[in-house]
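Here the complex is missing one protein chain, while the rest keep their positions.
Right after this comes subunit A.
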Amino acid sequence: MSDLDKAIAQLRACRPIPEIQVRELCYKARELLIEEGNVVTVDAPVTICGDIHGQFHDLMELFRVGGDVPDTNYLFMGDFVDRGFYSLESFLLLLCLKVRYPDRITLIRGNHESRQITTVYGFYDECLRKYGSANVWRYCCEVFDYLALGALVIGAATELEPTDAPFADPSHATTVSEGDEVEVELLNSAGHIVTRHVRDRYIGQSSQLSNPPSSPSQTREQTPSRNGAPGTGATGSSHGSSGNGGGAVLCVHGGLSPLIDSIDKIRLLDRKQEVPHEGAMCDLLWSDPDEIEGWGLSPRGAGFLFGADIVKCFNHKNDLSLICRAHQLVMEGFKEMFQNTIVTVWSAPNYCYRCGNIAAILELGEDGSNAGYAPRSNGDVERSHGASNGVLTERMDKLKGPGRRYRVFEAAPQDSRGMPAKKPVADYFL
C-alpha cells in the first residue's frame, strides 16, 4: 500500500494526515494542476458535483450514491471548504484522489477557494485548530491558486440509458416507448427512480409544452449538426470523436462574465492568483443566473447576474448545449433554468447543518452508451404534470441537451465527533 493510498484510507476515516504529508501532497497536486489549462476537457461519462463545504460525511454519502473513485469519473465544481466542520478532511481527500487518479477526478475552483474567504468562513480556523499552525492552510491556498476555472465535458450522450430500477412511487412510473429518448431521470439515494422524462418529439412547434417539474424541456431538432470542436466556437462540420447531436457542457462554479464571450477567452486568463475582487476570473466564480434580461448587479457584492438571453447567446456561440454550475443553494438539490440551458447543482445536503435542503449530483452519460438498447413499447409518456414554460419563441438554434441523470440524497447521519462546542451566543446584541 503506497503512502498515498494510506493517506486516502486515513482521510476516508475522517482523520487528518500529518502536516508533512499535506505539504508533499499539495506539492504534487500543484505539479499536476499546473499542467491543466484554465478550462479542463473532460470526457463523458462524468458525474458533476456542486458545493461540498466541508461536509465530510455528506461527501461520503455522495460517493456511496454516485459510486466510488476511480469507478466513477467525477467533476467537482468547487467550494470544497468553509462552513462545514471538516473542510480539511474533505479537501485533502479530494486532493489525494486527484493525485492518485488524475484522470478520474477533476477539481475546479469555487469562490471559497480563496485566502480571503477561508480566513472568514472557517477553513483557516479549522487548520489552526487541527494543526496548531496556519501552515496547512497556506499549502492548501497555494493549491487553490492552481485549480482550473472551468471544465468542458465533451461526448455526453443526448439520451440516457433508462435506469433499470423500480420507481420510488409506482404511480409515477413512466415507461419508455420505442424511439423515445430518455432525457432526464431523477433518482433518489436508494437508486429508485423518482421521475423520468422523455425528450419531446414534437419539435419545432411553437406550442406551449408542459413538462415535468424537474425539467422543462423544449428542444429543437438540430439541423445538420454543427460540430466543430465543441466549445471552441468553430463552425466546421468536422465530425470529431464527439460527433453526437449535442454540444459540449461547460462547468464553472458561478457563471458567466460580461468580459467573457467565448470559452477561449477563459483560456487566456492568468488564473494562478488569489481570486480578484472583480474582473472575468472573479465573475466566473461569483455570478448567478437570474430571471432578468441581460446583465444585472449581483446582490452578493461580486460578480453579476445574467439572464436567459446571455446564456442562450453564449451557448450558441460556443456550441454548448448546457452550462452546469454550482454556487447557489437549491433546496431541491438542482435547478434547471432558461429552457434547460443552464443548471445549478448543489451537493451539500442540509447545508451548514441547518438549511434542510437535499443535495444532488448530475450524471452525464457517454455517447453511444445506449447502443443495442431495445426500448420496450408500452403506453404513452406521462407529461401531464408540471408547470409550463413561458418562453415560446426561440431565436437561436439550440443544441440538443445531454441526457441528465440526477441523483438526489439527504444528509448523512451526523457524527458529532470533532464538532466544535456550540457556538457562544452573543452576550450583547441590542
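A few remarks follow.
By definition in this document, a residue touches a chain if its C-beta (ideal position, glycine included) is under 8 Å from a C-beta of that chain, and two chains touch if they have at least 3 such contacts; residues count from 1.
In this section, contacts and distances are computed from a predicted model.
Think of the chain that is not pictured: of "EKC/KEOPS complex subunit GON7", "Nicotinamide-nucleotide adenylyltransferase", "Protein phosphatase methylesterase 1" or "[RNA-polymerase]-subunit kinase", UniProt labels it "Protein phosphatase methylesterase 1". Here one chain is not drawn; of A:I310, A:C324, A:L362 or A:V408, the residue touching it is A:I310.
Of A:A9, A:I34, A:V120 or A:A190, it is A:V120 that touches the chain left out of the display. Where subunit A meets the omitted chain, the residues involved are 119-121, 258, 288, 293-301, 304, 307, 309-310, 312-313, 317, 327-329, 331, 351-352, 354-357, 423, 425-430.
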